[in-house]
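Note sheet for the following structure.
A single protein chain has been removed from this complex, and every other one stays in its place.
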Amino acid sequence: MGKDIFEILVNGVKLVLVFLMIVQAVPILVWLERRGSAFIQNRFGPNRVGPLGLLQLLADAAKFLTKEEFAPAQGIKLLYYAAPVFALIPGAIAYAAIPMSVPIMVDAFEMFGQTWGPYKFLVQGYEIGVGIVFILGVSSLAAYTILMAGWGSGNKFSLMGALRASAQTISYELALGLSIVGVILLYGTFNLTEMIQAQQGPLSFQFLGYTITSEYLPNWGIFFQPLGAILFFTATFAESNRLPFDLAEGEAELVAGFHTEYGGFKMLLFFIGEYAHMMIAAGLMTTFFFGGYSIPFVSAAEVLAWAQTVCETATGASALTALIHFLVYNVKFALFLWIFIWVRWTLPRFRYDQLMDLGWKTMLPWALANTVFTAFMVYLAGI
Amino acid sequence: MPLGGIIFITVFIALFGCFLLFLAAKVGIAAKKSSVKMEPYECGIPGVEKQDTKVSVKFYLTAILFILFDIEIIFMYPWATTFKDFIASGNGLFVLISMLIFILIFIYGLFWEVKSKALEWD
Partner (left out) sequence: MTADSFLFFFLAFVTLVSGLAVVLLANPIYSALCLAMTMVGVAGLFVTLNAFFIAGVQLIVYAGAVMVLFVMVLMLFDLRHELAAFTRGKFTGTVKIATVGLLAGLIVGAIMMSSGMLSDRSAQASDVLKTGADTTKDLGTLLFTKYVFGFEALGVLLLVIAIGAVSLARSKGGTHAKH
C-alpha cells in the first residue's frame, strides 16, 4: 500500500473514501430514480423533504433505522444477518479498481521536520494489473449474497427466488465475460488505465495498410466495438438485477424474491449493493467504450500545462488536472446511471424463460460472433 | 497487486456493515414475538410442510453449463492479450486458426445444448 507511513495513511484513507463515496452515491441515485421515474410517469416525485426533495433518502434512512428488528424463526440467524453485510463487499472492492482520474503527482515537501518524498497517488482505490479479470471475479461473488439471503430466510419462496436470481446472474456473467473479449483483443491488455491511455486522440486505425483518421470523432472504444458495448451494457443490467431483468424482485410471482423476509436497514444494505453493481457497470462502460476520464481531443498533458498557469506549485497543478478529469469522468458516469434509471422505467419486465433464453441463446452467440469478427479484423486489417 | 489494500477494505466494509446492523438493532424496537409473525411468509395462509418436493434439475444444469462455458471464456483471455504480439511475430494465422477451432468446439457445444433442449425453462 505504500513505502512510508504517509503514503500508507493516504492510501488507506483513500480506500475508505471510495467506499463511502459508493455509500453516499446511493441517496443521490435513489433521489434521481424517484424524481426521474416521476418525470417519466408524468407525476411529481418526492418534493417535500428538503429542497427539491433531496433529503428524502436521509429521512428514509432514519425511518429504516427505527424499524423493528426482526429475524424469522425458521431461518438460520448467521446467514440471515451475514447476507446484507456481504452484499456491500463485492461491489465496493470491484469499484475501487476502476480508474476515476489521472494520478496526482505530489512533489517532495517538508512536514514534521522530515522530507516526504515525491508521491504518485492514484485517484482510485488501488491499481490492479489484471484489472478486468479481477473485477469480473469479484462481481461473481455477488451470487453468494443472494443465496445466503434466500437460504437464511427459511422460507421456500425466498429460496426459489434466490435460486432463480442466482441462475440469472450466472447466465449473464457468461455474456458479460465474452462481450469484453473484443475490447481486450483491441487494446491487448487487461489493465483499465492502459485501455484509457489507448483511447486518446482522434479516431485513427489502420485498415489493410491505409491509416484512416477522423478529425471529428475521438478514439473511443464505442466506434470499434458497438456490438460489444450493447451486449456488455445489457449483461450488466442482468448482473445488477435491474429491470428489465428484475425477476429477483418479481412481486407478481415470488412476493419479493430473496428479500421477502428482510425489512428495515437490512433491506437498504441489499439496495446499496445493487446500486454499487450499477456503478461498476457505468464505470466499466465509460472505461471500455467512452475513454474513461479523458477529455476528447484534449490530452492530459495539455490540461496539466493549462493548470500550471493557474496554480504555482506543481502539486496544485496536478491536483487541479485530476479534479478536471474526475469531473469529466463523473459526467460520463452519471449519463450511464441515468440510462439505467431511464430503461428501468420504460421497459416491462421479462418473463423468466424469456430471460434465460435471451442470455443463453441470443447474447452468447452474438458475443461469440463479435469475438470472431474482431479477431479477423485485428488479424487481417491490423486495427 | 495491492493485496493489503484489498484485505483492509474488505475487513473495513465487513465491520462497517456489522456496525450498521448493530445500530439498526439498537435503535429499532425489539421484536415483539407473536406466533403468526414468526412463521415463514406464505401470502397470508398458514404454511404447509414440504412433503417430498420434486427437486428441479434445471438449476444444476444451468450451473454446470455455466462452469463449462466460463472456463472456455477464461481461455480466451490470454489469447486476447497476446494476439497482437503473435501477429507482430508472424504467428498470427496459426494462433487465429487454433482459437477458431476452439471456438468452433464451443459453438458446437452451445448448439447441441440448445438443440437438446437442456435449458428449457417452462
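When the chains are written out, they are named A and B in that same order, and each has its own residue count from 1.
One rule holds in what follows: a residue touches a chain if its C-beta (ideal position, glycine included) is under 8 Å from a C-beta of that chain, and two chains touch if they have at least 3 such contacts.
Bear in mind the structure is a predicted one, so any value in this text is a computation, not a measurement.
In the intact complex, which of the presented chains make contact with the chain not displayed?
So, taking every chain into account, the missing one touches A, B.
Which is it among A:V16, A:A59 or A:V130 that touches the chain not included here?
A:V130
Out of A:L163, A:V183 or A:A319, which residue would touch the omitted chain in the full complex?
A:L163
Could you pull out which residues of chain B are in touch with the chain that's been left out?
1, 3-4, 7, 50, 53-61, 63-68, 70-72, 74-75, 77-79, 81-82, 85-86, 91, 94-95, 98, 101-102, 105-106, 108-109, 112-113, 116, 118
Residue-wise, where is chain A in contact with the chain that is not depicted?
Touching the chain left out of view, chain A contributes residues 76, 79, 128-130, 133-134, 136-138, 140-141, 143-144, 147-148, 150-151, 159, 162-163, 166-167, 170, 173, 177, 190.
We adopt the following convention: only the chains that are shown with their structure count from here on.
With chain centres taken as the means of their Cα atoms, state the distance from chain A to chain B in Å.
About 17 Å, centre to centre.
If you look only at chain B, which of its residues touch chain A in the complex?
Answer in residue numbers: 1-2, 4-6, 8-10, 12-14, 16-18, 20-21, 23-25, 27-32, 37-43, 50, 58-59, 62-63, 65-66, 69-70, 73-74, 76-77, 80-85, 87, 92-93, 96, 99-100, 103, 106-107, 110, 114, 119-122.
If you look only at chain A, which of its residues touch chain B in the complex?
For chain A paired with chain B, touching residues are 1, 11-12, 15-16, 19, 64-75, 81, 84-86, 88-89, 92-93, 96, 125-130, 133-134, 153-158, 163, 167, 170-171, 173-174, 177-178, 181, 184-185, 188-190, 255, 260-261, 264-266, 269, 352-353, 356-357, 360-361, 364-365, 368, 371-372, 375-376, 378-379, 382.
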